[in-house]
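The structure is given below, and queries will be raised subsequently.
FYI, not all chains are in this one, though none of them got moved.
First chain written, first letter: the chains are A, B, C and D, and each begins at residue 1.
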Amino acid sequence: MMTPKKLVVVAPHPDDETLGCGGTIARFADLGAEVSVLVVSGHLPPLYDRDVFETSRKEAKAAFEIMGVANSQFLAIPATLVRDTPVATLNGQIEGFIRSAAPEMVLIPFPDRHVDHRVIFDACVVACRPSHPAAPTAILAYETLSETHWNAPGIEPAFVPELFVDVTRHMTQKKAALASYASQLNHAPSRSIDACMALARFRGSQNGCEYAEAFKVVRIVV
Amino acid sequence: MMTPKKLVVVAPHPDDETLGCGGTIARFADLGAEVSVLVVSGHLPPLYDRDVFETSRKEAKAAFEIMGVANSQFLAIPATLVRDTPVATLNGQIEGFIRSAAPEMVLIPFPDRHVDHRVIFDACVVACRPSHPAAPTAILAYETLSETHWNAPGIEPAFVPELFVDVTRHMTQKKAALASYASQLNHAPSRSIDACMALARFRGSQNGCEYAEAFKVVRIVV
Amino acid sequence: MMTPKKLVVVAPHPDDETLGCGGTIARFADLGAEVSVLVVSGHLPPLYDRDVFETSRKEAKAAFEIMGVANSQFLAIPATLVRDTPVATLNGQIEGFIRSAAPEMVLIPFPDRHVDHRVIFDACVVACRPSHPAAPTAILAYETLSETHWNAPGIEPAFVPELFVDVTRHMTQKKAALASYASQLNHAPSRSIDACMALARFRGSQNGCEYAEAFKVVRIVV
Amino acid sequence: MMTPKKLVVVAPHPDDETLGCGGTIARFADLGAEVSVLVVSGHLPPLYDRDVFETSRKEAKAAFEIMGVANSQFLAIPATLVRDTPVATLNGQIEGFIRSAAPEMVLIPFPDRHVDHRVIFDACVVACRPSHPAAPTAILAYETLSETHWNAPGIEPAFVPELFVDVTRHMTQKKAALASYASQLNHAPSRSIDACMALARFRGSQNGCEYAEAFKVVRIVV
């Protein structure tokens, strides 16, 4: 149950969508869902060289193909500067993308240690306000290895998931998509593919399947 | 999406299932789900006369018929004494009912002001532990007008729902089922049918439909 | 008990004060309180035409008269741009209004889905810091139908109220004041007068009266 | 504002009422409130000798006189065995006391490290359910030096108060009442009179007065 016909994934930076819900994207795409990814920010000047952005965009495109993403767009707002975009502008761009894709389900980043994730989380929830007749009926927040689990316990919100997607049969695709991000993922304990696999295994142990991805339910309307 | 083939509802006392999810039962029954209700406790001695129990059981049967409930069972544990049942016994009885009904979805009471609701909530979540291969894949906690909203803010858990079921087309049935409970519902502001309608209207306003029932997601596995 | 001699209500946009505490304003005004309303933001360019602002200001004035508001001021900061006002400036304007009104009680918006509500909530609590000898002794946060209940459960703060004002005898005034806001309230489930009445009924059911308005206590000093 | 005509204080063990709200009792008694104290448990066999109970009862009576308590009752349930009393019996005894005193305001213990405090908190909130027309309109939970601040952070509820009573002019009475409890209070850092004074000073610093007592609002209905 719960397979959407159209699915939108909002990624703060390239790779967040794969880290957080690569298996879910692959599984729903396999089941026939049309998946659209919006990448809001990127590794751009002044913090990064333009080259870094182009590299990560190419890697993203490769990952998207592996997972079966049908459409994608890059807003190309420089990393850490998302909160400097006027609220109405950012909300408008995200809402525009979602409205034109018209999905039932939207996957968004959890508001965590990275300021861009916080700002984009907020903009996404605003864009999905249920007052609009075409609002999506399932909004789920995904975790991003490292950043999400660096929120301060008891001070900032904790990622304590209610919804799990069994991705056991799609871990090969997720792993391959992660491998596409050679410039982003490395051998550091907190960003390695092994750590991603371990997290999926742990999430699986919470609900009786081998590998799972976990989500915090922002709102589901049945 | 999310319509179960088999649905189990656990009610602490007769009428809780209708107050909390009467519209959802009616809607899913209409869509073909086989609905089974387990009523754990009842208005029995020493707190109540046996007559009161029999009356409320008859009312429950009438309400069940209106909502399209296929099966029901009454464990008949006296009200406020549920916590005196040995843990393993209570868990076993609830798990037995759920296992034999084999539902995808289980609706359970939120742990609130009424001690029976707390004990039964816990027993239900234990009974639905995902370690069993036949565990249900959606466990949702419903609110009970009055008791649920008498938890102490900031001290006891608050009912802050993530999932809503649009019951606009099934409010007539819910209202009729509530009306069956002549011995339980009255004109007091906190237990009247009008207050139930108002709550459903408010829950609807949270997600853009006219009337809704609200749930806290304990776990969903997709 | 708890009737203030002077009451200040801070509204992010015109109609928030009526949605959140129209009955309370009317009841305290009836009991002799001098009520002052500060409207911080408005439907102004660049998001709205100036006309929209003027219309809503006229509607507000009509609503204020119905509820018995004695004084009001409009800061006229454009909607969604409140957070761009320098912190010290915004705090100063709000503190200035409160200090000159010298109320015992201040009603402020709950920090919810709307960014202006969050920023104004913060500015109000700063303005009411108890270090000043003339600080108000009761600061209460009110709910705004729709926005307040669109916070993400378990991630953003939930409106779980501790204090209720019985407004049963002032619902006629509240309804009339809401009706003044023809440009703001409509027939959408989340913004209709019917939904407001339902919310008041539900809040009444939490504490044994017919209709109530609910508040989260920020601080009360006796 | 908020001075009750009749005030009930529920104390798990003798001295809790003075530790938690001795200044508030004295202040409201001074203002004409009729104060009634119910002491639920006591230092009785099997954990303590009967003598210990009699001593602490005498100390309590002396403290009550100093603070201006008009009526008191001792249920004399042995310490740590309160949870073994049948729920309906305990609720009934507490509700009976409150109903016959008919107060507007009830002060109850916060559910903390001591199991008796948890059980009595729950029974009190049940006894004050707003469904009864004579239910009190202010239910406030007080802190007990030591036990309250030994709850596990992030796991058990924290005492984070919203309401403060300025007891600057009644600290002499509070100190004298505490001094009556020679068998209970000692020189240990967590149970000394000095520590009580320090806590009152800290609570005062939270709201701009010299000494205060702090409360968590369970419910206030205006």
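Side notes on the structure shown:
Here, a residue touches a chain if its C-beta (ideal position, glycine included) is under 8 Å from a C-beta of that chain, and two chains touch if they have at least 3 such contacts.
The structure presented is a predicted model; accordingly, all values stated were derived computationally and were not measured.
Total copies of the shared sequence across the full complex, per this structure file: 6, with 4 shown.
The rule is short, and it goes like this: only the chains that are shown with their structure count from here on.
Superposition on CA atoms relates subunit B and subunit D by a rotation of 120 degrees, given as a multiple of 5.
Distance from the centre of subunit D peaks at A, each centre being the average of the chain's Cα atoms. Of the two chain pairs considered here, B-C and A-D, the higher C-beta contact count falls to B-C. With centres defined as mean CA coordinates, subunit C is found 35 Å away from subunit B.
Chain centres here are Cα averages; for subunit A and subunit D they lie 50 Å apart.
Shown for subunit B are the residues that touch two or more other chains, namely 146, 150, 153-154, 162, 188, 190, 206, 208-209. Residues 86-88, 110-111, 121-122, 125-126, 129-131, 141, 157, 160, 216-219 of subunit A are the ones that touch subunit C when the two sit in their complex.
Residues 1-4, 104, 130-133, 135, 137-138, 162-166, 206-209, 212, 217-222 of subunit D are the ones touching subunit C in the complex.
Subunit A contributes residues 153-154 to its touches with subunit D in the complex.
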